[in-house]
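Report on the following structure.
For this view, one protein chain was removed and the others were kept in their places.
Presenting chain A:
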Amino acid sequence: MSDTPRVPGDIQPGDDVHPGKPVVVNRYNLGARINHWITAVSLVLLALSGLAMFHPSLFFLTALFGGGQMTRTLHPWIGVVLFLSFAGLFIRFWKANLWKSEDNTWLRRARDVLAGNEEKLPELGKYNAGQKFVFWGMSILIILLIGSGIVVWDQYFFPFTTIEQKRIAILVHAAMAVVAICVWIVHVYAAIWVRGTIGAMTRGKVSGGWAWRHHRKWLRELVARKPGAGKSAAP
């Protein structure tokens, strides 16, 4: 419609559309994928080592890390890796996760979302409101987790807080970790349920049909950027 040269906020470096049969869409460049998988591996390791110290029935998980002492030693360091790695994802993805008016419409039709009635949903940019919840939720949770985690990292930070503050911190840490694991389950489930999604984070590509079905606005933006575009953008 408008011929403004500005790049829309939800187009990230490397996003591109390749016409053909079928259409192929580049969704994540190599850097984003490596960054994502470092974060993912860290998060899984943190969940396993954290759960081992959270509930006695899961203490056996310490065997994966070389025993209880090693689990206690490694957990906070993996947390540092996750924090830095997620900070990278945040810088890459925050702009595309800004709230848009169509997100409200999408949320109001949550029933259709769950039923998979995509035709009743508005056209969306790179992310839907659910993905934005995961993004902002994880951002807040990870800040709370690293903050409370440092308070209870006794090996280096014991003298800086009182025991009462450490009690509050460990309760916050446990509660936020539970929420983060639940958010992670939602994230993984959504990637499995919506077929064709996982390729975005493995090979970096999705099919044109996937982009049309789930992120049509983003697809239109990508097409509009192509030289010589603008002839066949009928809705």
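Quick note on the criterion: a residue touches a chain if its C-beta (ideal position, glycine included) is under 8 Å from a C-beta of that chain, and two chains touch if they have at least 3 such contacts; residues count from 1.
To be clear about the criterion, contacts and distances are computed from a predicted model.
Leaving aside the chains on screen, match the unshown one to its UniProt name from "Ribosome maturation factor RimM", "Formate dehydrogenase subunit beta", "Multiple sugar transport system permease protein" or "Extracellular solute-binding protein".
UniProt lists the chain left out of the view as "Formate dehydrogenase subunit beta".
Would you indicate which residue among A:Ile78, A:Leu124, A:Leu141 or A:Ala211 is in contact with the undisplayed chain?
The missing chain is touched by A:Ala211.
Mind pulling the chain A residues that touch the left-out chain?
17-23, 52-56, 59, 62, 67-69, 71-73, 114-116, 118, 152, 154-155, 158, 163-164, 166-168, 170-171, 174-175, 178-179, 181-182, 185-186, 189, 192-196, 207-213, 219-220, 223, 226, 228-229, 231-234
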